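Please see the structure below; I have some questions.
A single protein chain has been omitted from the complex, and every remaining protein chain is retained in its original position.
Should a chain be cited, it is by its letter among A, B and C, assigned in written order, with residues numbered from 1 in that chain.
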Amino acid sequence: MTFTANEFKTDLKPVWCPGCGDFAVLNSVHRALAAAGCAPHETILVSGIGCSSRLPGYVETYGLNSLHGRALPMATGAKLAAPRMTVVAVGGDGDGLAIGGNHFLHASRRNVDIAYFMMDNEIYGLTKGQAGPTTPTGDKTKSTTYGNPDPSIDPCALAIACGASWVARGFSGDVKGTTELMTRAIRHHGFAFLNILSPCVTWRGEEQHKEIRAKTRPIPAGHDATSREAAMRLTDEGEHVTTGVLYEVERPTLLDELVEIERRARGDGAATTREAILRAFLPAA
Amino acid sequence: MTFTANEFKTDLKPVWCPGCGDFAVLNSVHRALAAAGCAPHETILVSGIGCSSRLPGYVETYGLNSLHGRALPMATGAKLAAPRMTVVAVGGDGDGLAIGGNHFLHASRRNVDIAYFMMDNEIYGLTKGQAGPTTPTGDKTKSTTYGNPDPSIDPCALAIACGASWVARGFSGDVKGTTELMTRAIRHHGFAFLNILSPCVTWRGEEQHKEIRAKTRPIPAGHDATSREAAMRLTDEGEHVTTGVLYEVERPTLLDELVEIERRARGDGAATTREAILRAFLPAA
Amino acid sequence: MSKDVTFSIVGSGGDGAVVAGDLAAMACAAVGLHVIKTEAYGPQIRGGESSSTVRISPVPIAAQGDASEALIVFKFSDFARFRSEMPLAEGCIVLHEPDDPPPPELASYRCVPVPFAQLAKDAGAPGAKNIVALGLLAAMFNLPVDSIRTAMRKRFRKRDAAVIDANFRALDIGSAFPSPRVPREGQGEGRPRLLMSGNEATAFAALHAGCSFFAGYPITPSTEILQLLGEWLPKIGGSCLQTEDELAAIGAVVGASFAGSKSMTATSGPGLSLMSEMLGLSSIAEIPSVVVNVQRGGPSTGIPTKSEQSDLFHAVYGGHGDMPRVVLAPCDVEDAFHTTVDAFNIAEEFQLPVIVLSDQLIAQRRETIDAASLVHDVVQRRVPHDPDQSYQRYATTDDGVSPMTVPGIAGGMYQTNGLEHDEQGRPSSMFITHERMNAKRHRKLEAIAKKYPLFRRFGVNDPEVGILCWGSSAGPVAEAIEAMNTKGAGVAAFVPRILAPLPLRELQAFIDSCARIVIIELSYEQQFHRYLRSLIALPRDTRVHARSGGKSLSAIEVIEATAVLEEVMA
Partner (left out) sequence: MSKDVTFSIVGSGGDGAVVAGDLAAMACAAVGLHVIKTEAYGPQIRGGESSSTVRISPVPIAAQGDASEALIVFKFSDFARFRSEMPLAEGCIVLHEPDDPPPPELASYRCVPVPFAQLAKDAGAPGAKNIVALGLLAAMFNLPVDSIRTAMRKRFRKRDAAVIDANFRALDIGSAFPSPRVPREGQGEGRPRLLMSGNEATAFAALHAGCSFFAGYPITPSTEILQLLGEWLPKIGGSCLQTEDELAAIGAVVGASFAGSKSMTATSGPGLSLMSEMLGLSSIAEIPSVVVNVQRGGPSTGIPTKSEQSDLFHAVYGGHGDMPRVVLAPCDVEDAFHTTVDAFNIAEEFQLPVIVLSDQLIAQRRETIDAASLVHDVVQRRVPHDPDQSYQRYATTDDGVSPMTVPGIAGGMYQTNGLEHDEQGRPSSMFITHERMNAKRHRKLEAIAKKYPLFRRFGVNDPEVGILCWGSSAGPVAEAIEAMNTKGAGVAAFVPRILAPLPLRELQAFIDSCARIVIIELSYEQQFHRYLRSLIALPRDTRVHARSGGKSLSAIEVIEATAVLEEVMA
């Protein structure tokens, strides 16, 4: 049985500002879950804290809007506990790269079987406009009166470097394209990271939307998505930002590894019952 | 006035196991601090928790063996508070890449003006032999009865990806080479990361020392250390491990940025006294 | 004729309700009136419902005001979500758009239709509904119109003259519009007062205390402290670092302090929870640190935009092990300045972590302060400048404080850690060392209790009812006590400003002087009550008025909880 995008909607009204890019992301999520053939009761959405992290409240699945920075470990636990469920983590750039940076590194490395959508507005929206890891260097924000001193991170470059097996970039303004990327991410076997440029009209200005549209470029024809180096090159092009699937490889996932471990654990002909395990503590007379 | 290696020794007896690679690292630290012209009272050594993190106790400087994973933020704070001091962070692979991974990412990105020596034994030594982020996949350890499921991280590759401006690898067995690399790291302008392969004879076996010696290769002649791609290539060579300076570039450091910010802050002719700042809160009648 | 008045303005989106409140507050502060201004918002990140409540008085006031005498509503649908938390005074004047009739439940109030939008249009400033409203309020309450104009000039300085003039017209049209007059006594002494929020007072206190390093991570309702110090510290040669998270923030603070700087971070509940481990290092390695924690509704993410007093347990008990720390709590905005300076003084003199427990109500309300009151002595760390061979970082002393060298001092080098350690800082796992060092570290608390018995006491002597409360609850309690005592009751309050170590001697004396004790706090678990019980004997018949936060405490609530007037009347 399949479900329509509408069946993934809840009747809770988003708290987002009029014009926020996250509305379009939400729209894409509804469509992508349907397109990927997910069932609401067999889908788990986990987020951290932020404007973007409010998203699970607006999607009819098992949803958890958790703690700032912790979406990935929670999604990992959920996936290992319920491997048959589709598990998707969502959140903001600050949530995923500042306080959540370490989990991003290790979830990528372990190739956890989940999709992760990062709504990247280059700012801390919910706390009202402080610089974050993707805020361009030099930008003045509420917390950087004299300009942001820190070099900004390209989330896709970081994901590739950390070992994510599927890495793509999208733009919330392009609902069709984003929906397609989300669908592929959900279907990917392993950790699929999608960086979605999603304007914050309130703290990055009404212009951000146009600016992003202007600088995005589709993936160049003939790009070899299996090449780390080629993918990396598409992550630092100065002016432009490439959207599409930058990197895609097939390698064992965390679940694959755990299945293999279970095989070995049972295989060694050893104790696989409570009683047998206990016997090991009984000294022979 | 300069100091000798001996003047950097304390009379506290290391707790390390006989044969531990960290003895040689300690030896190199004593020599490098002297060689770099550091003064004991103008040097700060900060570490996390682990066998390796005990090192500051054996070096006559201002030393802080802090919390597991927190060496880098503490070293960053120390450097910003006392820019004239030489600040060196040290610790293990677990300390720096597992619990401390997020700080590693952000210290590299910010190009903090410190040197960071990671004693990499591919294991959690102090807790008696569990797998860590650099433990080879498949290895059996105390915590991976059926083999380590996780792909291992190359700390140098990660440092380069995160933006460190100086990245090198050394081998504790080569005291001369390691001392030289440490000296350069201390002198580097910005975040200098040195990954030191340092055997854990107790949990990785007496053989580890020989194995490392066998697989290390000196930096190839004509390597362009200013090229990210070239440096990256030297971080994944299967069998071999390249020692030496893999990557070295000059870019503004966190201190440079803060100096510039101070210039702007004072420059705008605005309030730079307590009184002037307070006046802003006094409404005009 | 009432001395002080309170009015509220409710709107949404571009209505500018909050701006109108700001202008009124600034104008009144400018002429020396006492002002307290609070705001409230709906869940919408922007463009949602917002309200501003302003209380004005010629004499000092301690709280935000129980109920509004006037309410301006641009749309009643926006008012709905504030209703349960915005009490209206009996006979409250409700001004509303003619085409938006008041809901039945407001019928009992004096509802006056005013065509705000139309009047603004007439003035040629279609967006200036709020300024029209401001004009009306000025006329109703006889507010200083000239200084409202000055405030508008400052606020709109970036707009062009034509717009400003149109706004002035809107103001005049508003004041000219027929509306009830509410005579109000006293115009203030003319000398302008500072208008500050608790977060601003805290950030300024850090400068005053000599803080030269701040590290923090944004979190509501403490973020303004990070933002202000990011702007101010570079001006005076200090530095501010926005870290990747709170673990790094407190780590950088303790690292900077180890290196010799007075250092601070600011956060709220979730961040304080994350800092627990590092505060333990600050405590055992005896490295000074100051953490400002602005409380909000909990647990977990809770209610980030509203006040509560439920981080007390974590502040006084949080963190594993026997971990000496100090906890201070300001009573109001001005006190946020003094407690923060005291926090630095205590941290530096006694080399331990000091937590300042502020709360959203103090941190984000704006309040008038007398500039002259912002003076406070500053203490420095005990640093031996030419230590000799015998220098021991953790030398045993009577008060437990051992002189602390800092990097740069020749011969002062030492190596320390978070392990148990001996006088030289050398790791030891021996029981005897552990017991000796625990004793040394805890002796500092006795010394602090003696030197800093910080508290406020108000009300009569030998009271019939003694109220125990802390933090922002002190304001409504103070006003309730004044009200009760003028009615002939004999009530007093003891408000500790240092929660750990508690000023036990003074507290005991107060309790002994009272016939009855009532405890008042905004914590469902009665954290303050249970904390007091763990340290001092409370009378069997002690009453406790404890409830969740999310709605600020009112003087009337305190009066009811105290249940003393009934008796007086009886």
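One rule holds in what follows: a contact is a pair of C-beta atoms (placed from the backbone, for glycine too) under 8 Å apart; a residue touches a chain by one contact, two chains touch by 3 or more.
Remember, predicted model here, so these are calculated numbers, not experimental data.
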item	value
Neighbouring displayed chains - absent chain, whole complex	A, B, C
Of C:Pro144, C:Pro218 or C:Gly298, the one touching the omitted chain in the full complex	C:Gly298
Residue touching the undisplayed chain, where the options are C:Leu281, C:Cys331 or C:Ala561	C:Leu281
Candidate in contact with the missing chain, chosen from C:Ser390, C:Ser429, C:Asn461 or C:Thr486	C:Ser429
Residues from subunit C at the interface with the omitted partner, ascending	43, 81, 84-85, 268-270, 272-274, 276-277, 280-281, 283-285, 295, 297-306, 308, 310-311, 313-314, 316-323, 417-420, 427, 429-432, 434-435, 438-439, 442, 523-525, 527, 530-531, 533-535, 547-551
Residues from subunit B at the interface with the omitted partner, ascending	15-18, 20, 49, 51, 67-69, 98-99, 101, 124-128, 130-131, 133, 142-146, 202
Residue ranges of subunit A at the interface with the undisplayed chain	10, 12, 39-46, 49, 56-67, 69-70, 72-82, 84-85, 102-103, 105-106, 258, 261-262, 264-266, 270-274, 277-278, 281-285
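Going forward, only the chains that are shown with their structure count from here on.
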item	value
Intercentroid distance (Cα basis), subunit C paired with subunit A, Å	38
Distance between the centres, which are taken as Cα means, of subunit B and subunit A, whole angstrom	30
In subunit A, residues with contacts to at least two other chains	98-99, 101, 133, 145-146
Multi-chain contact residues (two or more partners), subunit C	231, 234, 244-245
